[in-house]
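Could you have a look at this structure, given as structure tokens, before my questions?
Apart from one protein chain that is not included, each protein chain of the complex appears where it belongs.
Let's look at chain A:
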Amino acid sequence: MQRFSGFGLAKHALSHHENWQRMWRNPTPKKEYDVIIVGGGGHGLATAYYLAKEHGITNVAVIEKGWLGGGNTARNTTIVRSNYLWDEAAHLYEHSMKLWEGLSQDLNYNVMFSSRGVYHLCHTLHDLREGERLVHANLLNGIPNEMLDKDQVAREIPALNCGKNARYPVMGATVQRRGGVARHDAVAWGFARGADALGVDLIQQTEVIGFRQSNGVIEGVETTRGFIAAPVVGCVTAGNSGVMAQQAGFRLPLESHPLQALVSEPIKPVLDCVVMSNHVHGYVSQSDKGDLVIGAGIDGYNGYGQRGSYNTIEHTLSAIVEMFPVFSRVRMNRQWGGIVDTCPDACPIISATPVKGLFFNCGWGTGGFKATPGSGNVFAATLAKREAHPLAKPFSMDRFYSGALIDEHGAAGVAH
């Protein structure tokens, strides 16, 4: 792999940047691999990278029906945080956060992770109490989090309407200062480049159309380019997971919904942090290009169409204008939808399945981007050892039978 550096940039400038190596190969699939990962999004690529790097398993294929990182990895609002309420979720997301903090160096690829602070606004007494509870739960888990009063919020986010005449006046906020944003595409590309350099085959434009199994044991996957054998298959297909499970012959406790986001025209720097409000249901940050990045809620119906309803956008923008009246005349540039696989308890599934050797990593719902490195890391360990990583154990599918749900609707419901 050609390493990126300041010196390299200067050197390649002399040849007009025409001799950069391709970031990954475009290999023809082999007949057999040690591990096949279905889905070449951020989580799948991270899984492949950590499989090769930490477990020495390099005979790995990532099979992607479209192009790398073209699904939800390319469609999210890029927010990274780890302030989840329950121990299981907090540990998993904090594991991810720690990987984020050294990711650019680890991958030798600038993922533009910026710890600019994530604020959760409190508009009611109940919000304040829940905020206090969350902050203290996080502190007990060793995750720094702070509670701010109204005056501090007004000082730190000048554009925010903290006046008492707002329909839902701001009473305070929690802030995770280590949280922030990262460049979503760069995360997928960085992991892809790293995995490829370690020998992983990234196979694009190839769709998995079935799982071959005998006596309940996985033998490989049927693809549009023929059968590929592997004793271990990890399925990381986000919104399409329900369809994949159906092909393997079982059901998942998932429902796929459209989730929309939009960006405005670029404007001068006005917002240097991420602001979320569960109460008015909106969240916004400003990208380095200057456009406001705004996330909506999911559409209530099941959908695979990668687009949602206009009334959802309208609700979202009314919330944004409620928080930031100064944005009321900013025009929106683009709007799109992704398909998120939501779980009944708003927590992911990282689990063995009824088919031996077939593992699923899905159900990240509305908030999977922040977990990309952590999810890949624990899923790689799970695939390598064929048993759940300690952090992944509570996220088994069995919890929907045992009742040991991890109810993160409070931390995940709006705040993606």
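The criterion applied here is as follows: contacts are C-beta pairs under 8 Å (C-beta built on N, C-alpha and C of every residue); 3 or more make two chains touch, one makes a residue touch a chain; residues count from 1.
Following the convention adopted for this analysis, contacts and distances are computed from a predicted model.
Enquirer: Unshown chain, UniProt name, "Electron transfer flavoprotein subunit alpha/FixB family protein", "Putative formate dehydrogenase", "Cytochrome c biosynthesis protein" or "Sarcosine oxidase subunit delta"?
Expert: Hidden chain identified via UniProt as "Sarcosine oxidase subunit delta".
Enquirer: Looking beyond the chains shown, say which of A:Met23, A:Ile143, A:Leu254 or A:Ala319 touches the absent one.
Expert: Checking each option in A:Met23, A:Ile143, A:Leu254 or A:Ala319, the one touching the absent chain turns out to be A:Leu254.
Enquirer: Looking at the whole complex, which of A:Gly40, A:Gly117, A:Gly180 or A:Gly303 touches the chain that is not displayed?
Expert: Residue touching the chain left out of view: A:Gly303.
Enquirer: Give the residue, chosen from A:Thr223, A:Asn240 or A:Asn278, that touches the chain omitted from the document.
Expert: Considering all chains, including the one not shown, the answer is A:Asn240.
Enquirer: List the chain A residues touching the unshown chain?
Expert: Residues 240, 242-243, 246, 251-256, 299-305, 309-311, 344, 400-403 of chain A touch the chain absent from view.
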